[in-house]
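Every protein chain of the complex appears in place save one, which is left out.
Showing subunit A:
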Amino acid sequence: MLRVCWKGAHAAARQCVCGKVKAHSLQHCRKYTTAGDSGSTAGKIVAASLLTVGGGLGGTILYAKWDPKFRANVEKSVPYSDQLFEMALGPPPPPLVPLQKKPGKIEPLQISSLSEASKESKQPKAKAKKSDPAPVEAPPAVEEAPAPQTLEGEECKDHHEPVLKERPVEEVTARLAQQDKAEQDALAALTAGLEESLGSTAKTTLQAIGAQEAALTAIAAHTNKLKDAMDSQTPPDEKSAQWKALNEALSERTRAMEEAEEALLKAKGELEKLREVINSAKQSKIDTARPQILAAEENLHSMIVDLDKVVTKVQTAQTEAKIVSQYSELVNEAKAQFQQELANITPEIQANWKGLSGKLSADDLNSLIAHAHRRIDQLNRELAEQRVREQLHIEVALEQQKLEDQKALERAVVSALEHSREDMRLEQEKKVQEVREVMEAEMRTQLRRQAAAHTDHLRDVLKVQEQELREEAQEILNSRVMEQETHYRRLTQEQLDTFTLDMNAAYARLKGIEEAIDSHVIAEEEARKAHQLWLSVEALNYTLKSAGADSPTEPLEGAVGVIKESCAENEFAQALATAIPEESLSRGIYSEASLRARFYDIRRLARRVALIDETRNSLYQYFLSYLQSILLFESEQVPPPAKLAPEDLDTFKLLAYATYSIERGDLELAAKFVNQLRGESQRVAQDWLKEARLTLETKQVIGLLSAYANAVGLGTTQAP
């Protein structure tokens, strides 16, 4: 049971485990199955990212289309974006150029400047740009008559930049000359123009006047003829001629009238032109042309006056002619009426009742007479009526005439006024001109007088001033001269003082320098000597080295001689040099090394003959001493004590001490110990001792000398 349970549990556990495994595998399967799902999510992710990127790009492009600055920024920062933009949007918009607003104003500027130049020709205006074209264009501008009037209105000099800077004098004078010339030219042109226009106007006016007079005569003739024609007292055959002449006269008149009209128009045109020219001339404001202008004006005025007179004459003639024509018309009308009535009454009768007389019958005549009587009655009645209405008519006519007269009077008055006004104006202008001239002349004389007075006054004042200034200047000059002199004296004195000081100082310095140099020389001498001494001592030292193993050095004579020479006046060195033992001078000394080596021989020998002295010196003693030396064992080197006790005076001990010393390089101590040997040992060591003594002595002297030389050298070396 338990086992079964156990098994079951095991199985369950196994199953559990397997299940877990299965679950795992399931999970894996699930994972495998969800791979497809993950694929879709991946697809979603990809799609989302693509959308975002596309959206970003599209947004950028749209915004770049809207904002060119942004486009430029992006093109700058992102490479190849400009190609993309070009592809998508087209080429970038061109950069904004500042609009040219100036040229529009240059035209009026030029014209205004021209007008200014023509108006204020004498003012030097600092328009460097426009200055040159201005005077050149001034003369032609003057010619343009209508231009200045229109240009005056365009005062647009407020617009352009007032670049005022002063032009140089030459330019100004050149400008003035140019302007004068321009004026002259203008004047000449003006006068020429005036004369021309005057001439032409005069011609036309004369023509007009002639035409008008011709018209007048024609009208007068016509009127007369008409009157004559109206006047029925002339014979009938002449009447036809009269009427023909009348027609001719009429045609003549009309022609003359037309011509007159034409001429008048032309003259009026010319006069207008002349007036305009005069006005323009007046506007040019050239003073010298004024009398000419005045004359032209007078001419114009006179021409106008004549023309008007003639015109009025023609008009009066015309009115007369009108009246006469009216009368003639009336007469014609009456005649026509009469004829009509006659025709009504006698229809057979021909219209032309002139040729009526030979063709009338009695009826006709009777009817005619009856008609005539009736007509006479009618006419009488009319006459009576007319007489009645005469007064009214006369009044009316008078009124009319008055009115017309008034009108004419007015017109005449007006024209006369105008003429008189013109006359007056011209007179005034003439008078003004004269007065001006007179005044100018007077002013000139006055100015001349004043100038003369002024020059006199100036002369006097200048004389006085000159005097004063001269005195002042003289005073100033004197004071200055004095000042300068004192200054100069002071300066020279100062200079002398400074010079003396400098000289003294220089002299002192020179002296100092000399002394320094001398001391230097001395010092250098000393140094040289010291150096030499040192060198010779070094040479001596060097010669010491020339000792061979067993041979002595070279004789030190030479080196010592050199030393003696080099320090001839140095007592110490001399003493030292003389203190060197003779032997070393003549024969040289042994080196320490050789002495050392020799010492060992000495030591051996001394040990062997240690027992031998004056008392014991037999051969047997020699043998005993030799035996002792063999049998005695002692240390080779024993450090010597500070003080020697009597028991230390034993040969062997002494030798040990000496060996020790010599091993330590202390030849002196060794020599001292060796010196203490007695007996045969002493005899044996005698030579060695002598040599050692010699060497030591020489070395001592040389050491002293070298120390001395060093000291002297140190003393003479100058610290840097």
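The rule is simple: contacts are C-beta pairs under 8 Å (C-beta built on N, C-alpha and C of every residue); 3 or more make two chains touch, one makes a residue touch a chain; residues count from 1.
Following the convention adopted for this analysis, contacts and distances are computed from a predicted model.
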Problem set entry | Chain left out of the displayed complex - its UniProt protein name, from "Pre-rRNA-processing protein Ipi1 N-terminal domain-containing protein", "MICOS complex subunit MIC10", "VPS35 endosomal protein-sorting factor-like" or "Trafficking protein particle complex subunit 11" | "MICOS complex subunit MIC10"
Problem set entry | Which of A:Glu170, A:Glu582, A:Glu614 or A:Glu647 contacts the chain that the document leaves out | A:Glu614
Exercise. Taking the entire complex into account, which one of A:Asp601, A:Glu636 or A:Glu663 touches the absent chain?
Worked result: A:Asp601
For this session: Would you write out the residues of subunit A that touch the absent chain, in ascending order?
Result: 598, 601-602, 605, 609, 613-614, 617-619, 622, 680, 683-688
